[in-house]
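Only a single protein chain was left out; the remaining protein chains are all shown in position.
Let's turn to chain A:
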Amino acid sequence: MRSRLGWGFWASAGWIGLVLLAAVLADVLPLARYDETLAGPPRSGPSAAHPFGTDGLGRDVLSRVVHGARVSLGVGVGAVLLGLGIGAPLGILAGYRRRATDAVIMAVNDVAQAFPALVFALAVVAFAGANLRNVLIVLGVLGVPSWVRLIRGATLTYADREFVLAARVLGTRDRRILWREIVPNVAVPAASYAFIGMAVVVVAEGSLAFLGLSVQAPTPTWGGLINEGRTLLESAPHVVLAPSVVMFLTVLSFNLVGDRLRSLTDVRESGLEPVRQAAAAPLPSAEHEVRADCLLQAEDLRTHFVTPRGVVKAVDGVSFTLRRGRTLAIVGESGSGKSMLIRSILGLLPGSSVRGGHVYLSGDDLTGYSPARMRSVLGPRLGTVFQDPMTALNPVRTIGTQVTEPLRVHLGMNRRQARAEAVRLLASVGIPDPERTLRRHPHQLSGGMRQRVTIAMALSCGPDVLFADEPTTALDVTIQDQVLRLLHRLREERDMAVVLVSHDLSVVARWADEVIVMYAGKVVERGPAAEVFARPRMPYTEALLQAAPRLTDPVHHRLRVIPGRPPDLVDLPRGCAFQPRCPYARDRCAREAPPLTGSYACWYPRDHAEVLKERADSGGR
């Protein structure tokens, strides 16, 4: 608890406690009377007798500040309790009952927001009388809409949760549900807002007092003290500084305590975020040979994330080579590290990751490039297409701006040249009426058209390698084939290499030359696509193939699924990562991880004579 709240929380809570204690014990503390004139020489600075100095009439400033705290905190506590008392029941009602009640509450909110609250408070206090009770009531009532909004929001989030729905289904009475299930869960946001509300009320009371419309003299108030001190700014600035600093610290403390309490319930900030890399020691890499005849070569590529739960090995020792004019497919389940592998190659990783190993482009080590040098490669030599064309284009910029940008940045074209080239590019990916398309925004195009645009952008600077991360997964089946044909045609025309990430094995089997199968960040099988699909050796590859539906399957053929779940990357099983889900696993699989020897990583690879026999057996049944 202590470490999650931080020292700022405890310092703030301590300060609030101190001010509160001083306010309660103001009459008992050994202080000068707040209204005793000439307790010391007028306008004298801080001294042992008067730690905050004296004001224009020689009154002790410390004593006046402490007594002022009674008004500020008294109004604060009172107004917050009043706002909570009225607002919480209304908010719970609106959140739980919905419909008509909710509509009324929202309408009241509209009005409350357009209402000048401070002006209204001033008028009411001025006309009804400037005293503690009126100030407290006005500020309390003005706080009600905020309370209603907050409690309603908190209730709404819980009214839909499973445990509340379950209670409803079981026929539990509404009142019981409210008290047992809703109220305890709304309590934390309410407590948090109580502190923030205290800060708001203390400032509001200070504003009223500053204008002379809070508790009247001789009772000191913080706002009043600051107002009085203004006239002494030149000769005795401490008179204004003392209450100012105390007030600032108090408001800051209330805000901070409220903010920290809120962050307790806010999952985004509660320690699930990755910890930033601790002095990222680059991961060591093994000896290897750099092959200059290959366009793209990855050697022992690793990407690890340091998280509070442990190290996530998203990519763990991946090596491959790729020649010009070929397509390499990367396959595996979701979470097997396919996309992360692409991002590792391109150097597009979040700051919380550690990368190891090497990536060579025509024999040049990209992992040694400076960010600026890497940018000169991204685009002109490495092109990228992502899965979802709906999120791949910037929604607020026109297609023209986006397609011409790399041309202008990397190839130094002027606006007219870039535009002409963009028209040519869009036409080459099969977009009808490219001129008009350039003037449109992404939301005006269909998904297939958008994916064509992103492909055109990826190809704009004539890259050597095109990375396509599930380029057709988000598209209609009819469009998928068009886009894949387009990629294939462009590869032929431009003599590029393509790295195609996919979990759709029919796509891979048709378009890829080579394939690597990934599981838990590692390559478990690799080889020519035709060979791997015809005779998978690793049981995981076999399972993947069996899980893919085929048109040649008989009608009502039962679809096979891979049993179990993808592994937890923080806590991988001992030995082979696939062993808990593998139907053929034996003792050795749980003891030792199989190395990638030749084309597969498995102790007991599938033997195809045996597989054929099994198939014959099961087919006969």
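A few points about this structure:
Methods note: contacts are C-beta pairs under 8 Å (C-beta built on N, C-alpha and C of every residue); 3 or more make two chains touch, one makes a residue touch a chain; residues count from 1.
The criterion applied here is as follows: contacts and distances are computed from a predicted model.
UniProt records the chain missing from this view under the protein name "ABC transporter permease", selected from "ABC transporter permease", "Aspartyl/glutamyl-tRNA(Asn/Gln) amidotransferase subunit C", "Cytochrome c biogenesis protein ResB" or "Tryptophan synthase beta chain".
Among A:Leu393, A:Leu445 or A:Leu475, the one in contact with the hidden chain is A:Leu393.
Touching the missing chain, out of A:Ile226, A:Leu261 or A:Cys602, is residue A:Ile226. Between the chain not shown and the residues A:Gly91, A:Pro406, A:Gly448 or A:Pro536, the one that touches is A:Pro406. Note that of A:Leu29, A:Leu57, A:Ala123 or A:Ala530, the residue touching the chain absent from this view is A:Ala123. Among the residues A:Val24, A:Leu156, A:Ala191 or A:Leu211, only A:Leu211 touches the chain that is left out of the figure. Annotation for chain A: contacts to the undisplayed chain at residues 110-111, 113-120, 122-124, 126-129, 199, 203, 206-207, 210-211, 223, 226-227, 229-230, 233-234, 237, 240-241, 244, 247-248, 251-252, 255-256, 259, 276, 343, 346, 348, 372, 374-380, 382, 384, 386, 388, 391-397, 405-406, 409-410, 441, 443, 454, 457-458, 467.
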